[in-house]
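With one protein chain held back, the other chains of the complex are shown just where they sit.
Note that the chains take the letters A and B in the order they are written out, and that residue 1 is the start of every chain.
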Amino acid sequence: MEATKTPPAREGGLQTVRMISETIRLVTDGRCELYNLTERIAAVLLRHDVKDGMVLLSSLHTTLALFVNEWQSALLHDIKGMLNKVVTPNDGWRHDDPQHSDCDRRNAHSHLQATLLGHALSLGVAKGKLVLGQFQAIIAAELDGPRNRDLALQIIAT
Amino acid sequence: MEATKTPPAREGGLQTVRMISETIRLVTDGRCELYNLTERIAAVLLRHDVKDGMVLLSSLHTTLALFVNEWQSALLHDIKGMLNKVVTPNDGWRHDDPQHSDCDRRNAHSHLQATLLGHALSLGVAKGKLVLGQFQAIIAAELDGPRNRDLALQIIAT
Partner (left out) sequence: MEATKTPPAREGGLQTVRMISETIRLVTDGRCELYNLTERIAAVLLRHDVKDGMVLLSSLHTTLALFVNEWQSALLHDIKGMLNKVVTPNDGWRHDDPQHSDCDRRNAHSHLQATLLGHALSLGVAKGKLVLGQFQAIIAAELDGPRNRDLALQIIAT
């Protein structure tokens, strides 16, 4: 293990920062579908002229999750398959049972899968670019669509 | 996909920020139990008069996890059931075996479930409010209680 970049202590310089809040809309078109948000998030950062900082991208929904991985067709198929293997739909979940729940969407597995994936992502920005590797994409997982979804961005930026 | 709110570039304004650190105590009362922390976190932000920023909420324990989802009785039951389906207790885990481990709590599954859920949450704050959707709650998952638990908050705030 070795550092590939070792700036001197106190590099970065004292500076004031901006706090930016914004909401973006994602219109989904399937019950369980994945969406590549990378270009949209990059465009928001460009519009705000963000040089360095962090972005917090949050789903405002309990059945819409976020994660970072490769945007490859075969893998996207596998991700959806994996979610339904790890948390099986219609597996006697109490949230799907009208005796215990007033939710009639039969979406217990959607909530449970979202809980495992996570509702938010923190992403770095350095020199005006999202800090992502060559094969990394910012992916939204619609787990109970189609719906109109809102995602919040909080940006701390120089 | 369309932006619902598109502030002009450089909105936010240069400003200085506050860094606030705080610890809150959670006294749990079951082996595997869920706790709604939303109101408590909101109260901390109010007490510090946080207008805009981010909160990092971290579990200081390896068998206490955090996630965001809906606070509904039937679903909470399902979340606990799902965790024990995905990671079965007493499944021959080495951490539970006195030949390999000096831990006598038989809590391997608690650690493993915590690893899948995650130990921390980043949450946005905008205009003095936690950035959460209508059905989202901040939930602590006690996976090996009952215990006295500490959660750390780091707040970057204007």
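As a working rule, a contact is a pair of C-beta atoms (placed from the backbone, for glycine too) under 8 Å apart; a residue touches a chain by one contact, two chains touch by 3 or more.
Since the model is a prediction, treat every value here as computed from it, not as a measurement.
Trainee: I'm checking contacts with the chain that's been left out. Which of B:31, B:77 or B:95 qualifies?
Mentor: From the options B:31, B:77 or B:95, the contact with the absent chain belongs to B:95.
Trainee: In terms of residues, what is the contact footprint of the unshown chain on chain A?
Mentor: 1-7, 9-17, 52-54, 67-70, 72-75, 77-79, 81-82, 86, 116-118, 121-127, 131-136, 156, 158
Trainee: Touching the missing chain, which residues of chain B?
Mentor: Answer for chain B: residues 16-27, 35, 40, 44, 47-49, 54, 56, 58-62, 86-87, 93-95, 97, 100-101, 103, 108, 111-112, 114-116, 118-120, 122, 150, 152, 154-157 touch the chain left out.
We take it that only the chains that are shown with their structure count from here on.
Trainee: Just the number, please: Cα centre separation of chain A and chain B in whole Å.
Mentor: Inter-chain centre distance comes to 17 Å.
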